[in-house]
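One structure, pasted below without further comment.
A single protein chain has been removed from this complex, and every other one stays in its place.
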Amino acid sequence: MIKHKFDEDKAHPNCAVVGVFGHEKASLVTYYALHALQHRGQEAAGIVSIYDEIEKNRKRYAYTRDEGLVLDVFSDPKLFDEVLIGDSAIGHNRYSTTGSSSKANIQPFPMIYHNGILAVAHNGNLTNTISLRKKLQEEGAIFQTTTDTELFLHLIARSKEPNKIDQIKEALRIARGAYSLCMLIEDALIIARDPHGVRPMNIGRIKLENGKYAYIAASETCAFDIVDAEYVRSVKHNEIVVIDRNTLETGEMQSFNIIADTPIARHCIFEYIYFSRPDSYIFGHSVDKVRRKLGKNLGIESPVIPSDGNKATVISVPDSGNTATLGFARKNADSHPTVFEIGLIRSHYIGRTFIAPGQESRNFKVKAKFNPVRGIIEGRNVVIVDDSIVRGTTTKSLIKIIRACNPKEIHCRITSPPIKFPCFYGMDFPSKKELIANDYNDEFGIGQAIGVDSLHYLSEEALLESVPHDEGIDYCTACFTGNYPIPVEQISKTDTE
Amino acid sequence: MIKHKFDEDKAHPNCAVVGVFGHEKASLVTYYALHALQHRGQEAAGIVSIYDEIEKNRKRYAYTRDEGLVLDVFSDPKLFDEVLIGDSAIGHNRYSTTGSSSKANIQPFPMIYHNGILAVAHNGNLTNTISLRKKLQEEGAIFQTTTDTELFLHLIARSKEPNKIDQIKEALRIARGAYSLCMLIEDALIIARDPHGVRPMNIGRIKLENGKYAYIAASETCAFDIVDAEYVRSVKHNEIVVIDRNTLETGEMQSFNIIADTPIARHCIFEYIYFSRPDSYIFGHSVDKVRRKLGKNLGIESPVIPSDGNKATVISVPDSGNTATLGFARKNADSHPTVFEIGLIRSHYIGRTFIAPGQESRNFKVKAKFNPVRGIIEGRNVVIVDDSIVRGTTTKSLIKIIRACNPKEIHCRITSPPIKFPCFYGMDFPSKKELIANDYNDEFGIGQAIGVDSLHYLSEEALLESVPHDEGIDYCTACFTGNYPIPVEQISKTDTE
Amino acid sequence: MIKHKFDEDKAHPNCAVVGVFGHEKASLVTYYALHALQHRGQEAAGIVSIYDEIEKNRKRYAYTRDEGLVLDVFSDPKLFDEVLIGDSAIGHNRYSTTGSSSKANIQPFPMIYHNGILAVAHNGNLTNTISLRKKLQEEGAIFQTTTDTELFLHLIARSKEPNKIDQIKEALRIARGAYSLCMLIEDALIIARDPHGVRPMNIGRIKLENGKYAYIAASETCAFDIVDAEYVRSVKHNEIVVIDRNTLETGEMQSFNIIADTPIARHCIFEYIYFSRPDSYIFGHSVDKVRRKLGKNLGIESPVIPSDGNKATVISVPDSGNTATLGFARKNADSHPTVFEIGLIRSHYIGRTFIAPGQESRNFKVKAKFNPVRGIIEGRNVVIVDDSIVRGTTTKSLIKIIRACNPKEIHCRITSPPIKFPCFYGMDFPSKKELIANDYNDEFGIGQAIGVDSLHYLSEEALLESVPHDEGIDYCTACFTGNYPIPVEQISKTDTE
Partner (left out) sequence: MIKHKFDEDKAHPNCAVVGVFGHEKASLVTYYALHALQHRGQEAAGIVSIYDEIEKNRKRYAYTRDEGLVLDVFSDPKLFDEVLIGDSAIGHNRYSTTGSSSKANIQPFPMIYHNGILAVAHNGNLTNTISLRKKLQEEGAIFQTTTDTELFLHLIARSKEPNKIDQIKEALRIARGAYSLCMLIEDALIIARDPHGVRPMNIGRIKLENGKYAYIAASETCAFDIVDAEYVRSVKHNEIVVIDRNTLETGEMQSFNIIADTPIARHCIFEYIYFSRPDSYIFGHSVDKVRRKLGKNLGIESPVIPSDGNKATVISVPDSGNTATLGFARKNADSHPTVFEIGLIRSHYIGRTFIAPGQESRNFKVKAKFNPVRGIIEGRNVVIVDDSIVRGTTTKSLIKIIRACNPKEIHCRITSPPIKFPCFYGMDFPSKKELIANDYNDEFGIGQAIGVDSLHYLSEEALLESVPHDEGIDYCTACFTGNYPIPVEQISKTDTE
């Protein structure tokens, strides 16, 4: 059976991680949390739990990992009662950026080594993978996967440090790049963000019937909502947090720095623009609020005033663009009569497989996902607001579909600057030459290519003005600017020039 | 593996039907159309095609039917090239109302009888099933399914009429109730709606490369959009339409009445309120426009003016309520400062299976589907607009989730009257006593039960005012009024009293 | 996944039937019995049971049917406890002779008709299928399968007789051909053999813990051994036996004739030669004894005296030929020094699927099934004894494999006459022109074609001398003689001339 993945022509976030500690249904809680984070990776999912094998007085681990959505991988409820037992677990949703899509690459990765059990789940991308892997292989290491994540296991297993926490610290100092991690050992859940804190990671807690708390860590806080967890705080960049049995009693967590001098953070600005769910808090702030502001600033910078003077009908590309679109529509109304409408109906049933043989396949796929409401578009001056354009293929198809409903004008507004550079920290963009923004000199050219009457992107200045600026926090905007805050080992010419 | 169906606590439409004639990829077109109609039935899907077995100079049929979503049942592209061949096909999405959910009951049903091949796909519900089935069994008929649809096959096979069209006419005259049908025979696609025309059915055509047209029939026109078909017209109530080889040449379709005197039509008003997709035309009108008007009329009848005088924040239950909510919000703004917001994020990944053991399972399920955006709700006067309340269980959970975000007030507005009676024409409502509207004397009681500060339904008068009134057309409103326009053979006391 | 069936180039028996009545684990007993009868049909298997739905005070049926071996179709033990419940059941192993190999054709067939439940399992082949089917279709019957077996259901459902036993009698009188049947109704198991009794059918009983007996019917008695059942008797030709609640109490079974005047029986002689297992009793006699006698008579008719005067090494084609081979070897020893050896090792693991692409595929398949023991064959005068030759393809491959071990001579002896005519009573032979015996004038020609130094078949006289001759019993030898004892509706020229 040949399956065609529906390619949304969006930047793809690489993965979600979850950790749960001190909850008698740890794997079930992890499962719910992974489901809430499904948007961060739909390729595969896995959970590792650690439990007591009482008769032998030792700890063991169990795992379930497979390709597919969370609901499919864990469709058998017996898994939680009979396999993934124990009061601690970590989980992972995968969208592959490094490593082939082989089953061996599905996280979390557990191992048994001379100090016992350790399992890891990783969101992000290392930048010194090639040299590290080469060095370890020369020392006799055997790699079972093609992922960068496996490096953590080998670095820890080879560390001469006497205890696991120190082994982990040593390993994290050697690895470079973007990583938000959940690691599970016999008696602790260890959470970490790389020194620049590219990807988000949050800590929450769940009140138990006995009045104590279980702890949960997750890439975004929408995972806390589904399990009624209370948000505690964001993990800081350059921070390792240890949640252990003592934490369950006292609420205190140990915190360590990875490297001695904490650098300025470089949060991924695209997490705010598109990756994270609007109902999440990341890096300590509401995604919805940031996204609303992106829309408003775009409305200030590039309002739409139709040439016939009639009202502007603003529609969003559901559902990722909804919030920013509302922001844009309100601000546009300051310049000109404007109405927000639901002009595209999104199918709830589009899955990972959709058969569409032949040349017209992309159009078919887009039509299978979005259908316009003719009555809203016909004869109107339509403004379509979206968060980003990558290759431009989906946008082009969408504009074609809207155009078939006979609007007067179609204007397009994008709540981020043109994407011109690949990401080496965990986003899955196509190569430089596939990015439509590199094919044209300016917005006008791109707009003509996708078939709209006008196109405007948000400026870099307005983008940076829209996001929060806490002390010590800055952003990675490499996909727009090409300025990579963390050195990358190997960037081929085709990637960046 | 135990699967729990996610029960949305909505009225469930019973099925979609599709027919394609004269297209070399008839089954593929049917597949796309079924996918667009997935909202009308997610339990099972099937396609029957008729093709030429050239070496034997005869026609044969092929079929694929299974439980699951359209994309899953037909996930192997080879099906269309190697199995479901031929230039005509009919398809069906199933939501079971009659018959158990056994695999034998998945439509379309093909048969070979003394006149050759005939296959049928049916949307609706017959009302004289019990007596018809008994009579046929006494004559020696063997039933292979527990559906009412199989009756059509036996009635046709036993007819003494000399040709298939007359056999079909005779069969449709004997059957009573609600039926929109696609029937496929060797050389024609036959489409019909019952004398009262309860369920919709539409005819479209697809321009081929040679300049001629293939024909398509479907429950809703959103199925036409996905295959670039042009809308031709709605099938009339009491009408049988025959599309045959001559139609392909001339564009002419034969049309027959089922019974001699065409009665006043009784369109299902709930198709406008909830069943059909807003981007569809049914009964000749745009669903979106009707739904917008429902919202507006509700805004006129029952505007929300928060007790503290602050602005009203109107949010919809995505996605079915979006259009009506926009209509309500605009009209409410006439009475009071009002803002429309995206306050609930709907998961795109919720499938038919979701494991949620234990007492809190419904809440978990609702939370897995909808997550509120706290920043929009906290401290606001929230108005939630939805299309209907059935048992009230989902609504109750939803209100609880919203309440946890600390709004000041929560008001609820419903764009239809209270549902008090079961449907015998194809909608799947629970029994009378499970309907929350029968548990309380008035809106106030229901509102208290679901936990809102105020609740108002749309009145029957406003409902009827919102829908189109073409000549000879009236509506079935039995679920609100208990007035059943077509006699029902057996209604138990528990059902209606 | 493409599966290639391993074609043994043998005549294939068409199916096994089993019935169990009065046993609290009726379906489990049926399952064991079907497993013991697996050699009679490996394509598909099914069981229907009838149980009490106590809360509604009525009987219901349950079934499981699928393609595959018995062990695979019923691999889930919960089936017997949760699905196939009740104290009566019938089962079927299928080897398709009529009807395509579609899943719809897997027996037993249950139906609900105006008199309640009736299920049927059939071994044999009807000879007036075409005219019966046509007549029934003209009366409005809808056929769900392409089997002859379904005719029984329609004939019963249309009978005007007042009770089920009389309806069954009427139906069996209308059907012509070969049938051994198990039918299950709410309160009885009905077993029958056609008036000529072509296929076997036996009755046994199982002693229960309470001292009473449950009853079992099966195609061969090896099915009784596996469930510790005691052999009661063979069903007579032209007999219907009814086992009901009264039988459980008193041990008495009702017996009826199908047609008034019982004709001479025409037992299938091939059941003794090849079909049945040697450990079974059929038609009241031990298959092993008959097969031994076939070997002995062949040893008398056509002994092997190697040209060099050295001893003859007799080997069998395991396992079907073992018994007859031993008989031959002993008798041959009367003429000449002779030794019986295990010269071919049969793989236990050859299944229904074996991939062997390319031209040499048959040789590969034969080699995958049989490997010679070189030490036994090299330099010897080998006699290979087998029960029959159909196309000759497998025999040819086998001789080639043996020849590669460098024997001095290879002689072949067959314990039946040449097969020259197709069977219309349930055996699956290829068409006349595919039978190797029709390609050559005499044994010499066939022997040269398959590559042996001498070939002799058993004569018809010696064959008939080898089988039991009870009063009123004769044999069908049509496959050797072309004399068909039951008229066949349509025999095309290619079949018989």
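Order as written gives the chain letters A, B and C; numbering starts at 1 within each chain.
Definition applied: contacts are C-beta pairs under 8 Å (C-beta built on N, C-alpha and C of every residue); 3 or more make two chains touch, one makes a residue touch a chain.
Quick caveat, the model's predicted, so the values are computed rather than measured.
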| item | value |
| --- | --- |
| Among the chains presented, those that the missing one touches | A, C |
| Which of C:244, C:341 or C:428 contacts the chain that the document leaves out | C:341 |
| Residue among C:226, C:300 or C:473 that touches the chain left out of view | C:226 |
| Where the missing chain touches chain C, by residue | 1-3, 28, 31-32, 35-36, 38-39, 42, 69-72, 74-77, 80, 222, 225-226, 277-279, 286, 288-289, 318-319, 322-323, 326, 340-342, 345-351, 353-355, 357, 364, 367-368, 371-376 |
| Missing-partner contacts on chain A, residue numbers | 111-114, 134, 137-144, 153-154, 157-159 |
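We take it that only the chains that are shown with their structure count from here on.
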| item | value |
| --- | --- |
| Chain contact graph, described as a line, ring, star, complete graph or other shape | line |
| Chain closest to the middle [Cα centroid of all protein chains] | B |
| Computed distance of Cα centres, chain B from chain A, in Å | 36 |
| Mean-CA-position distance for chain C and chain A (Å) | 63 |
| Whole-Å separation of chain centres (CA-atom averages), chain B against chain C | 51 |
| Chain A, residues touching no fewer than two other chains | none |
